[in-house]
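What you see is the complex with one protein chain gone and the rest in place.
So that you can tell them apart, the chains are marked A, B, C, D and E in the order they are listed, and the count of residues begins at 1 in each.
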Amino acid sequence: MKWIVLKKPLDYDGSQISSLWGYMEADLQEDSIIAFRGSCDVQLRHMIDLEDRKEGDPIYSTDMLHFIIEHFDSTDLKLIYARQRLFTAMVAEVLLQRGISTSRAGDDLFVQGKKLSISIASTSSVSQKIHFGMNVEHGIYGCLKDQGFDEKDLFTVMEKIASRYVDEIHDIEKDLRKSRPLGVM
Amino acid sequence: MKWIVLKKPLDYDGSQISSLWGYMEADLQEDSIIAFRGSCDVQLRHMIDLEDRKEGDPIYSTDMLHFIIEHFDSTDLKLIYARQRLFTAMVAEVLLQRGISTSRAGDDLFVQGKKLSISIASTSSVSQKIHFGMNVEHGIYGCLKDQGFDEKDLFTVMEKIASRYVDEIHDIEKDLRKSRPLGVM
Amino acid sequence: MKWIVLKKPLDYDGSQISSLWGYMEADLQEDSIIAFRGSCDVQLRHMIDLEDRKEGDPIYSTDMLHFIIEHFDSTDLKLIYARQRLFTAMVAEVLLQRGISTSRAGDDLFVQGKKLSISIASTSSVSQKIHFGMNVEHGIYGCLKDQGFDEKDLFTVMEKIASRYVDEIHDIEKDLRKSRPLGVM
Amino acid sequence: MKWIVLKKPLDYDGSQISSLWGYMEADLQEDSIIAFRGSCDVQLRHMIDLEDRKEGDPIYSTDMLHFIIEHFDSTDLKLIYARQRLFTAMVAEVLLQRGISTSRAGDDLFVQGKKLSISIASTSSVSQKIHFGMNVEHGIYGCLKDQGFDEKDLFTVMEKIASRYVDEIHDIEKDLRKSRPLGVM
Amino acid sequence: MKWIVLKKPLDYDGSQISSLWGYMEADLQEDSIIAFRGSCDVQLRHMIDLEDRKEGDPIYSTDMLHFIIEHFDSTDLKLIYARQRLFTAMVAEVLLQRGISTSRAGDDLFVQGKKLSISIASTSSVSQKIHFGMNVEHGIYGCLKDQGFDEKDLFTVMEKIASRYVDEIHDIEKDLRKSRPLGVM
Partner (left out) sequence: MKWIVLKKPLDYDGSQISSLWGYMEADLQEDSIIAFRGSCDVQLRHMIDLEDRKEGDPIYSTDMLHFIIEHFDSTDLKLIYARQRLFTAMVAEVLLQRGISTSRAGDDLFVQGKKLSISIASTSSVSQKIHFGMNVEHGIYGCLKDQGFDEKDLFTVMEKIASRYVDEIHDIEKDLRKSRPLGVM
């Protein structure tokens, strides 16, 4: 698995959650996590979560850190959702190391009671994907700038999160190659 | 999914990791998390992790909080390992709410640099299981008593952890029933 | 798993077989069986069975009892087909308890040699679904009214069938949580 | 898939539920259903159902019709349990055609309120299996002789049940090769 | 599994890779391999391989032998890719028996350093498919005519390849029904 932090800004419009986006954009032929910074403006037709679609509210933020994760090892919905929750918890751990305390509810992070992040996970017939976005600046919701992040910190935290997720997955892959099956009563 | 906290102490000897232990002991016919307090003394033949077995070190602690998780929805190794990591992160979150700061490395928690917990996950042909144990008292390793836990707190934290894991799984099950499949580039 | 009988009539046009229809219509976030009464008029583009599509015959009936089943626990085609056949056999059992003798051929029920029901099953990347419809009134095919059903009976039988399928699935889920893996020769 | 009715009697002792028994006994290299007549005396170590094992009651009958089903197409527990229920419903249908009315509760058949049959299903890493047995004669439980079966009928009904199950599975396999995937809302 | 060699020519335009094409064209309700001869002209919208699509080069050949394989037993991407490589190796074996030496690189065959074949494999929610095409005549790439194939040989080799693949799959299905699960250290 490979991690990449894009230097240039990229606006998230929901198309990036499609399977094989990483291959089309960057010839990626490994499982991957790609991080970038940009606005978020998800078109209705790209909304994966039908709750959002029903509410009809646009998902909009002018400035976010985005993480796009793609796995090809399974098309099991339960696995990608467990990975999404684990990723969310891991982001909270990285923020905590920087002194920012958040609380997690499922796939959402809150900072001082305000929603800091959005996330979605799903599968196609060929891959599993996660999108996770955190506000950099926001007038109403929680955001990293309010927590003392400056410009340079943003890239550092993107690298930290992306590389740690890769380590986490590698660590799991190693562990499952040294464990015996269970006995049965 | 159901959670149970045993009132009576129970010593963990490694047999409880077997599939269907919950049914044999408590007629459980649901996915479950069972928490209890007791010593930990894992016999070689019950060791799931071959690294432990190779090292030949006994896994021993006089007083621990134990959590035994069993899922019957899949026998995918990757899923149970993702759940194990998520559970470990979630335990850290609960401890943090109580003011105890830990750091997580894979399926291990450390408090002030000392190892606080042990964990193992695996599958049989019929179920997936996780064992997670945290020291209550220990002379060398990290433990809850050193962090200011008193007797009553121990049951509260077991309930908190067990119930929160059930909520976490239910939340995932609900989320995956409202998300569309991914598009493909 | 949850069962629902809709009080108001609803015409089946084939769109209800889509994954996540239950969530869009009724915020359902569990596996479910939804029963309702209404006409049946399946548009070509909603036809799942290519045999029907090839024949180009419209699937039409003025008055039917419909059952829409959705499971999110797997996307295995073989599992949803086995469940469809089991459901069909179970409907025949319920009808027999009411004194109506039918014969089953795969996913079809016949009464006095006349086709009483239609059914289809398939999967998407997110769920498995079954549609099963039985004629209430029909000039040519078999129908419940000809078998002595009156208006009130129709709701009773919908409740009976829907609730029994849920019991059937729960019973299976319980059984598989008390059985050991097989030995091998 | 192949069906076989053994001419010679064979006593069921629980070893026949093991994966690959059909290959060891009869060089079977297809999915199969094997029917035979004989006593039933399941040793504790062959008990798959832990409920039976806990109760410690021997499973004993002097004269039964036995059906042993083996599938190699999946090791999914849910699939073999759905097949087991479908098989049980199908046996009831065959008996009904002979004028014998039974009621089904999960994987059990009852005749005039008395238990007629026993069944178990499970998987190993290589196959799925079902055992289903029906009393031919019994002093306490329901049995076929009490329902007017004579010696010759027994072989006829074994052939009927075994061949119909094979037809059922073939019919499913054909159906799933003509159905489109579901749309999604 | 069934094999068919079409007597009449058929041009491959990429639509034949769709799931259930065999059912729509020939009422096939088994796993199958269908061989035919015709030109190859894959429209952009039918391109499965995004590398081809990115390059935007038409996939074109005036005269090819085509093989379309469909399996309904799994929707696992890894399985269909392993089968595609095995099929490619098997084609090389058949050619070698005819005295034509090729070299295989993944799913491509080369003859005297020139590309002889094209291939693609993928899955939908209902089936797995492979397309494999070999040039009969070609000005630039490798082709069978240059290797001494005459018209009659072409049908013979199509039959040989198609029937051997079916034998190969049947042989695998038989083998996996006589092997015990692995022990674990």
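What we mean here is this: a contact is a pair of C-beta atoms (placed from the backbone, for glycine too) under 8 Å apart; a residue touches a chain by one contact, two chains touch by 3 or more.
Worth saying up front: this structure is predicted, and the values here are computed from it rather than measured.
Student: Looking at the whole complex, which visible chains does the left-out chain touch?
Tutor: Every shown chain touched by the left-out chain: A, B, D, E.
Student: Consider the whole complex, including the chain that is not shown, and state which of E:Tyr23, E:Phe36, E:Phe132 or E:Phe149 touches that chain.
Tutor: Checking each option in E:Tyr23, E:Phe36, E:Phe132 or E:Phe149, the one touching the absent chain turns out to be E:Tyr23.
Student: From the listed residues D:Leu77, D:Leu95, D:Val126 or D:Ile161, report the one that touches the chain absent from this view.
Tutor: D:Val126
Student: Residues of chain A in contact with the chain that isn't shown?
Tutor: Touching the chain left out of view, chain A contributes residues 19-20, 23, 28-30, 72-73, 124-127, 173-174, 176-182.
Student: Need a quick check: the contact residues on chain B for the chain that isn't drawn.
Tutor: Within chain B, the residues touching the omitted chain are 50, 54, 75, 77, 122-125, 184-185.
Student: What residue numbers in chain E mark contact with the hidden partner chain?
Tutor: 15, 17-21, 23-24, 46-51, 73-74, 76-79, 81-83, 85-86, 89-90, 92-93, 96, 101, 103-104, 106-107, 120-127, 129, 168, 171-172, 175-176, 178-185
In this section, only the chains that are shown with their structure count from here on.
Student: By the touch rule set out at the top, what is the minimum number of steps from chain A to chain D?
Tutor: The distance in steps between these two chains is 2.
Student: Would you mind working out whether chain D and chain E touch using mostly the same residue numbers, over half shared, or mostly different ones?
Tutor: Interface between chain D and chain E is built from largely the same residues.
Student: Among the chains, which is located farthest from chain A on the basis of C-alpha centroids?
Tutor: Relative to chain A, the chain with the farthest C-alpha centre is D.
Student: Please identify which of A-C, A-B or C-D repeats the interface of C-E; the criterion is that more than half of the contact pairs agree.
Tutor: Match found for C-E within A-C, A-B or C-D: A-C.
Student: Do you know which chain C residues sit against two or more other chains?
Tutor: Residue numbers touching two or more other chains: 19-20, 23-24, 50, 72-73, 75, 77, 122-127, 176, 178-182, 184-185.
Student: What topology does the chain contact graph adopt: line, ring, star, complete, or other?
Tutor: Per interface graph, the chains form some other shape.
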